[in-house]
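A single protein chain has been omitted from the complex, and every remaining protein chain is retained in its original position.
Which chain is which? They are A, B, C and D, in the order written, and residues in each are numbered from 1.
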Amino acid sequence: MSNDDFNLVSAELPQKLLPVAGCKKRKKNKPIISMVLLAAILLGCLFAEVVMNHSPTYMNLADAGTPPCAKFWFGTDAMGRDIFSMLWYGGRISLFIGLAATAISLFIAVLYGSVSGFACEAVDDAMMRITEILISIPSILIIILIQAAIGQNNPLSVALVIGLTGWMNIAKMVRGEVLQIRSNSYIIASKCMNGSFWHILRNHILPNLISPLLFMAVTSVGSAIAAESTLSFLGIGLPLEVVSWGSMLSLADRALLSGDWWVILIPGLFLVVTLVCITDIGNYLRKENNRGCSYL
Amino acid sequence: GQKPASSTTSDATPKTTLVYGSNDYSSINPALYEHGEINSLIFSGLTARDKDNKITAGLAESWEYDKDTFVYTFHLRKGVLWHDGKPFTSKDVKFTLGAIMNPDNASEIASNYEDITAIETPDENIVKINLKAPNVAMLDYLTIGILPAHLLDGKDLASDSFNQSPVGTGPYKLTEWDFGQSIILEKNTNYYLGEPKIERIIFKIVPDTKARALQLKSGELDMAQITPQDAEEFKKGDHYQVYNMNTSDYRGILYNFNNPLFRDHRELPAALSYAIDRQPIIDSVLLGKGKVAYSPLQMSEYNNPDIEKYDYNPEKAKSLLQAGGWKQGADGIYEKDGTRLAFTINCSEGDQVRVDMANICAQQLREIGADVKVAVNAQTDWENQDSYLIGWGSPFDPDDHTYKVFGTNKGSNFSAYSNAKVDELLKKARETDITADRLKYYRDFQTELAKDPAYTFIAYVDAIYVTDKNISGITESTVLGHHGVGIFWNVADWAIA
Amino acid sequence: MHSNTLCYFFKKAAQLIVSLFALSLIVFCISRCAPGDPLKSYYGESVERMSTVQKNAAMEKLGLNKPLSTQYILWLKSSFRGNFGISLKYKQSVTRVIAGVYQNTLLLGGLSYVLTFTLSLLLGIFCCLHEDTLIDRFICKTGTITNSIPSFWISLVLLLVFSVQLGLLPSGGAYAIGEANNLISRIKHLILPLTVMILSHLWYYGYLARNLLLEEIRKGYVPLCKMKGLSRNQIVWRHCLRNMLPSYISIMAISIPHIVGGTYVVEKVFSYPGLGTLCFESAKYHDYNMLMLLCLITGTLVIIGNILAQIINDSINPRMKHDRGYLNVER
Amino acid sequence: MNDTLLEIRHLKQYFTPNPNIVIKAVDDVSFTVKRGEILGLVGESGSGKSTISKCIMGIHRPTGGEIVFQSHTISKRGVYRKIRASVCRSIQMIFQDAFASMNPRMTIGEIVAEPLRIYYPQMPSNERKQRVHHLLKTAGMDSTCYDRYPHEFSGGQHQRICIARALALKPQLLIADEPVASLDVSMQAQIINLLLQLQREQGLTCLFIAHDLSVVRHICDRIGVMKDGKLVEIAQTEKLFTNPQHPYTKALLSAVPLSPLNNPE
Partner (left out) sequence: MLGTLLKVNDVHIDFNTDYGVIQAVRGVSFELNAGETLAIVGESGCGKSVLCKSIARILPHSGLIREGNVYFNGIDLTLLSPKEMNRIRGKEIAMVFQDAFSALDPTCTIGSQIIEAIRIHEKISRNEAKRRAIQLLGQVEIDSPQQRLTQYPHQFSGGMCQRVVLAIALACGPKLLIADEPTTALDGTIQAQILKLIKNLQKTTKAATLFITHDLSVAAQIAQRIAVMYAGKIVEIGTTQEIFGNPRHPYTWALMSSLPANSPNKQPLRSIPGLPPNLLHPPCGDAFAARNAYALAIDYKQEPPLFQVSNTHFAATWLLDPRAPEITPPISIGQNNNRRGEPNE
């Protein structure tokens, strides 16, 4: 230690006074497997034409019920359709329906829920009663009515139908969240700045809703895919020649006693894997929105 | 069956019980609702059928027919009692037939009886049925279950509570109906053909065929009709008996002649019929449990095997179309005068076999250049649809399901099919009781129908019943009817070992 | 204070009645507007053979040819007298049809409702207490997977295993034939459908409960509770649970139709006679009167559930009411 | 030129959380705020200081009395509706809890730009960015904070960011509700310096609410003392400190020494 060390020096340059900026967040536990799997499934479905090696709807009656083999990678169903091709082709429809239906119901739910959450007590009460009434109506009835109004069935109309019948629960949740969020003083601050409802909705409510909505959105994708299969099963879903995971699942139902495991397991596996991947990523995104830590 | 149901009854000696996996019933009334296996257990008709579907005595011991006046005179069995103990009389017969023919009741089967002009009951045991024309099939139609007039007279047939607590003269009487769960039938000790052997038959309501198969496997059912796919499973063990029974139940594509496409282009049904390759359909959809169909009477003794069978011949289909003036458009679909050969085959929901058949047919039709789609509907719009995957069958008298199905404007002619020759032949066949004549008429009818097809016949569907091994008495050779109905014809003789 | 609560209940009762009225009106309109011929429900295929005159007569008989408003008023009048009309499909009074099966649904739906939510809560609490440990992650993963498996698939597998292979449990029906009052038989028949119902909903609500609780244990009052010397369990059970209950209860309230009414698939696979099938079929086949009564029943349940939830909310969370006034930024 | 910017006349704000209880949070309070002055408001906690500021901001609607801002009676609903945009622009508030008044999901840049986005939606984004940088600089913040999130900053910095946001629209009146309450002395000094600087350089008018008498004494021109919803005394700073009139003011002044240094133990 030299004596020079004890010379007086003035405080350093201002930049150095600041805390080190740009602390990069440590990315931990990124769900890489889920992301890769989901990407693979999505791409496969998107480019189904490239991936498919048979026509998904053509019934090779001669090869009906073939177990997985070199020609039919995932086997064929009782009608001789190639399951491998059906998976990709059907996945596109199912995922489209799942995502579109979810988008529709989320859109309605967020709008309705936030209006209700922001409105005065009487309006809020009335709006909530309305959702309760709508929840009480059997959705099949609404579905029949909407379908009659739309006319022909295509993936979009099915998505619309599912979306229009599935938003009530989410709207309720959104309203609850909005009730909590709106008591935050940054909302009041924004109002004091003459922020309009839309401004507040877009800038303050929506970003805060994302985390609670994610779980609902993810489950709603799954239930929309399931709902589509129920609709197909009831004969008010997609036209028969349109293959979807939903219709493949009902094939599984038929194959159960005959022991055609590939018909049962493979589509189910695809569906479950996709949903689990989406959930996984959803959870990861949720965690990203850091929420303090537990004192427990 | 030493099944849970019987083992838990309080009786010291367990009753013999047969648990049958059944569809759901909302009302039981043979006069109104034709479908329904349970009718034959509870009710019995004036006449009955034997093993080979020949007419034998039922509630009527004997009958005479007056050829000149077209009058049937039935001598009723004496001492027959209703399940409630009241005696069965000729009044009941008159009431029942009257009820069926009453348009207010909108019975499914009214058209079978439209030839009846009057019913007389000169005495308690004699019924005279006057016809306006000869009708040989009438004896067959009189197998319909007779309703008790003393319970129903003056009531609204459709909504009366009788439909939930039916009383008949059949081998079994309804003792308990647990809605949606089960219908319990006890043997009718007063049954006029002798006491049935099985003491109790339970119709357990299991509408889902998959669930039925599962319950059979788990032993909750002793007997059920199941799908071919599920049947494989039961062939293995020695616990079950699989009855692969012939039926007169065929499937075909019904072309709706109300629809301009088929109304204006009568060449289509024939041409399209050549495009269907039937055996693969049977092999894949029915797992081989069926027969290629070409005629509505194929299972009956009146069958004409020498008609055009429309064997698979896509080239012929195409050339027929071309001969009819159809031209293949740019997309490979035939067109004629701006009309595309495009239509939809409709199916009722709930029957996967029909949906699968429709799908394959559509694919095969697409291959020759017809743009065919399949739709599944909850309700059928007969008037406006293009085509429909129909199922009919005439197990008994050939008049049944032909006259009313193919006759112009007849009750079940849903497709507006109309062919004067067919009408005439059917009428003639119905009006004669000389077997040789009938045979000729029906053979001619089949030839005519094949020339101008109303349907594209696809297949006869076998009915597969799986029963517990120790149930005996089921006659495997009997040809069953529509939907496999009729296996219970001799239920009184069944026994459980 | 007393008149206050009385007033409150009157208000809620009025809300209930108005809501039910609106519900019946909406269902009435929707069901009549939806395409389909109610006569087919009643007469089956024989409708085809009916002439226009016959059809009109039938419509007349069933009261379907009057203008919609008259039909609705007639329906209202008779239902006030407790007569909800006859079912077109079953051709008997709807109350009778429903009376036959309502206990089955009450058992299956009610039990699964209660069990699902209690188990979910317990699961949520368990996961929350073990946040981010191995067991928590394991439960989350399995939960996600069970949640993604379609319920009919689980049903069939359970059936195959427990009734067909092992023969332990009956595979269908609500009770052994003729033993409607035998509790043991009922329980035996309930186990499988109940398991499916619970399995298919458990994680959805369990995860919601877990998240609500996780949010709760990050609140400022937790350190103070800890400082008082409360143990982790005590904090969660006494404080966090109480604080998250209002949210949970309102979720419970809106889930009534989801769980109690959504039994259709299970009822079908297990041949379990219940309201789910009735509801589904009446909507599909335009069995108007049946549909109306069923909707009214679920509607009443949902609305009463919500009102109850609100009352519980208000009593647990004193701020909820208060906040409204405070936050109502007057603009 | 009228040198009264804000006038409060007989302001009353009662709360009835339930019908049996009336809380008189503000009970007949009158005072004026002149242009360019810093008016201090001190008093017991719960005496209605925040409530007054919320009434001025229009968050509560007064039960009685009038709030006159630039000769507009903004306490009247109709008037307020009509000129809402300009009032919101002219009166800005720094909330008691600065951190809570910032959306945790927005960056500092977005937070400060929010009023600009509302009032000048057409403004090109780079100009807006420039303005924000300038504002942050005015508030004594480094421009590196632009893309960072509120939780990365300390309490004093939160207050500064809020001040920057409040200044974005060049308000005529700034309401600062306890801006220094939970800050350490050095941070406190920074905020006070900033307010003084703004007063000096931009002629800012400020309603300054605080507990700490030494701070109030340092920056306020006049001080009002509140107790139980009433304004018990209002006077020039020096007058108040040297010659308090109301017993509560006296108690307040004697309760706490103004400096630790002249409080020998």
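Here is the rule we use: a residue touches a chain if its C-beta (ideal position, glycine included) is under 8 Å from a C-beta of that chain, and two chains touch if they have at least 3 such contacts.
Keep in mind it's a predicted model, so treat the numbers as computed, not measured.
Shown chains touched by the missing chain in the whole complex: A, C, D. Remark: the omitted chain is touched by one listed residue; of D:V29, D:I118, D:I192 or D:A235 this is D:I192. Considering the whole complex, the residue from C:I149, C:C225 or C:M252 that touches the absent chain is C:C225. Subunit D meets the missing chain through residues 17, 42-47, 154-157, 181-190, 192-193, 196-197, 211-215, 217-219, 237, 248, 251-253, 255-261, 263-265.
Within the entire complex, the positions of subunit A that touch the omitted partner chain are 1, 3-12, 14, 16-20, 23-26, 28, 290, 292-296.
With the whole complex as reference, residues 131, 219-221, 223-232, 238-239, 242-243, 316-319, 322 of subunit C touch the missing chain.
Just so we're on the same page, only the chains that are shown with their structure count from here on.
Central chain (C-alpha centroid nearest the global protein C-alpha centroid): C. The chain pair with the larger count of C-beta pairs in contact, out of A-C and A-D, is A-C. Inter-chain spacing, taken between the CA centroids of subunit A and subunit C, is 24 Å.
We define each chain's centre as the mean of its Cα atoms; on that basis subunit A and subunit D are separated by 45 Å.
In subunit D, 58-59, 84 are the positions where the chain touches two or more neighbouring chains simultaneously. For subunit B, residues touching at least two other chains, in rising order: 210, 214, 217, 378. Every residue of subunit C that touches subunit B in the complex is listed here, in rising order: 36-37, 40, 42-50, 54, 57-58, 86, 89-92, 97, 100-101, 156, 159-160, 163-164, 167, 170-180, 268-271, 273, 277, 284-285.
Chain contact summary for the complex, subunit D toward subunit A: residues 57-59, 84-85, 88-89, 92-93, 95, 97, 100-103, 105-106, 110, 114-115, 117-119, 142, 144, 148, 169.
For subunit C in complex with subunit A, the touching residues are 15, 18-19, 22-23, 26-27, 30-31, 33-36, 128-129, 131, 140-141, 144-145, 147-150, 152-153, 156, 160, 204, 207-208, 211, 214-215, 217-218, 222-223, 226, 232, 235-236, 247, 250-251, 254-255, 257-258, 261, 265, 279-280, 283-284, 291, 294-295, 298-299, 301-303, 306, 323-324, 326-329, 331.
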